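Missing here: one protein chain of the complex. Every other protein chain is in place.
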Amino acid sequence: MAQGIGQWLTWGMLALPLGAALVIRWFQTRWSVQQAGWVASGAIGMAALGAIVLALSVPTHGHGLMVPLWQWMSIGNLTLSLGVQWDALSLLMAVMVTVIATLITVYAMGYMAHDMRGTSFFALVSFFVFWMLALVSADSLLGLFFGWEGVGLCSFLLIGFWHDTPSNRWAAIQAFVVNRVGDLGVWVALLVPLALMHPVGWGVLGAQVATYPPVLQVAVGLGIILAVCGKSAQGPLYVWLPNAMAGPTPVSALIHAATMVTAGVYLLARTHGFMPPSLQVVVMGLGLGTAFLGGVLALGQHDIKRVLAFSTMSQLGLMVMACGLGAYHAALFHMVTHACFKALLFLGAGSVIHGLNGEQSLARMGGLRRHMPITWVTVTIAVLAMMGVPPLSGFFSKDAILLAAWSHSVGLFLAVIGVSLLTACYMVRWWWLTFMGSPRYDATDTPSHQSPHESPTVMTVPLMLLAGLSVTVGVINAPLPWCPPLLSSWLSPLIPALDGHHGSLAVMALLGVGIASVGGWVGWWMAHRAPMVIAGGEQQWGLPWLLAWVSAHPIRWAGVGADRWVDRGLIKQSITGVSWGIHWLGNRVRRLHTGQLTGYLVMWVLALIAVLGSMVMAW
Amino acid sequence: MNVAGVLVLTAVLAAIGMMGVLARRNVLVMMMGVELMLTAANILMVAAGVVHGLLDAQLLVFFVMMVAAAEVAVGLGLLVLLFRFRQTISTKGLTWLKG
Partner (left out) sequence: MKDLLFLAFTFFITASAMAVVVARNPIYSVLNMVVCFLGVGGLYLIWGAPFLAIVHLIVYAGAIMVLFLFVILMMNLNEVAPSPWSKWAPWASIGTGGLTTLGVAWASHGWPTHYAVSVASTKALGLRLFQAYAGPFELSAILFLAAVIGVVTMTRSSEKERS
């Protein structure tokens, strides 16, 4: 397509959300929540349109469309600049981000309608979308880092949106600090080529890293792994994600389900050639471990949103594992489908919370299917998609991952089946406790003394649209005879596909149904027999406490110790010690000033003898 | 005349003079010690004049004597002042430089 139109579209896509953020901020006190919401969704919607147009017209071979934006500095041979690169991967991310963000922003107009500071919410959401677009469209690791930091900042601001409550503030700080640890990883990955004066653009970086000695390759690889752990809540850095549920539900849906946390997967896909095989095994193990951990921890939660948070962590683990296997197409496919039904699940949870006027504990829900039918139907579709029931989208994407695991080893295949069983288990438990059974809430307990009501249209329409997507988006890569694998062919020039053998569709379908049934039955049993509030579950059986003792507390002790012993002790004491020493010396010398003439004369004579003697000696 | 002996005499005399200055608190005796040291230097100067055969040495001694006389005059004037204000000529109480 013409370079000029591409440039205009790029500028528009980046400028519209940023402009909306600034405008809403400016008119914050004069606009109502609805007005701000329309401006925000309009801007993000137009950005989505721009992304779709670009996606349909940018050629898939070569580097795609490059739009240079700003040259930052040049040092010797090295030029650092910020620019935009629209190729298959970045456009995939851009479309997904903007479309889902539009739906969530529309939903938020209803959810935040009665919030006192609702208008500033939309400014922040638009700001976030801008940074996320900057992240995915960057043409270099440096540009990605800018967006990385930006989304981290917006995440902090949005998690702590209701900052009157101390626990919300703490959750926001925790999210930011843990993300910072991950940013250290991006730093390392950036600094290695920059220190060697190599450019860091995506086109050349892969070839560069391949020429490094193994030590440096491992360093870059480990840096990227650390970054992924931080942003996508993998491994020991997961602790911020469940606490991030302190933010409003649209925030959880947008940032912590569909967009920001997928930036880690995006980074892995971008750096698909960087990892030596040993590190790829690490990535695989990390993803699989997190997937299991997330599933187990999700079973112990009784807060409606925290179950979903751990579910996100678990699914991201599957995606990371797939990247470690080399099955990038499967990982990205699952990312897209997961974004749709996870956002739907979160928005549905938000609808439930809204309907119950703020109740968030599963222990006090139940029987809501009668009062909130639209929510119930859409959420059920999402749950089925999540469990991998054919022919919903989740089935196809999970199928791709299963096949990739099968091509690696039987053990891995069984492990992924285990994760799927866990998924089905906690999802059904969650679904049953929320919607089915008999009500455990007391209508007189709710602040408005009315039974739960369905959400307004502005909230249910996005639910329905997302449900539609959850059903249909599987076609982009489904191995069905009448569906061309659009995604794979689109991505192939950029990232090679994994040669796996494609299993028989019927067998996989049966397997999917079987897993969903078995896991679902266990979940139903847990919902009925096991206590709703599982002992220790809310505290994740002490795991964050353990992680803090291993990492955060030693660092804090080191800091306190450095302050007490080095800063105030050594450095300050050495300086005051110099002053004290001079005082002491002065006091001792002062005793020579007796005032007695004879004493002075004696000292004078001694000095004279010393001087004359040295003169004689020298002579 | 033997130079070695002169050196010994002069050294001893100067030492005695210095001892007088440092060891006594009576200002008069201290001034006499100073005079002794000057005398020692004079003796050495005259002996040096004999060694080199120069007349100038004796003239230098002459000048030293003149300066010594002037110095004694001024010193005794100060001593009189000291006695006038402190009613003592001991250096024991002169501690205003202390500290």
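Think of it as A and B in the order they're written, each chain with its own count starting at 1.
FYI, a residue touches a chain if its C-beta (ideal position, glycine included) is under 8 Å from a C-beta of that chain, and two chains touch if they have at least 3 such contacts.
Predicted model, so just to flag it, every value in this text is computed and none were measured.
A.B. asks: For the chain that does not appear here, which of the shown chains does it touch in the whole complex?
C.D. replies: Contacts of the omitted chain with visible chains: B.
A.B. asks: On chain B, where is the contact patch with the chain that was removed from view?
C.D. replies: 1-5, 7-9, 12-13, 16-17, 19-20, 23-24, 26, 28-29, 31-33, 35-36, 39, 42-43, 46-47, 49-51, 53, 55-56, 58-59, 61-63, 65-74, 76-81, 83-84, 89
Definition applied: only the chains that are shown with their structure count from here on.
A.B. asks: Flag every residue of chain B that touches chain A in the complex, lowest number first.
C.D. replies: 18, 21-23, 25, 91-92, 94-99
A.B. asks: Which positions of chain A touch chain B when the two form their complex?
C.D. replies: Interface residues on the chain A side: 590, 593-598, 600-602, 605.
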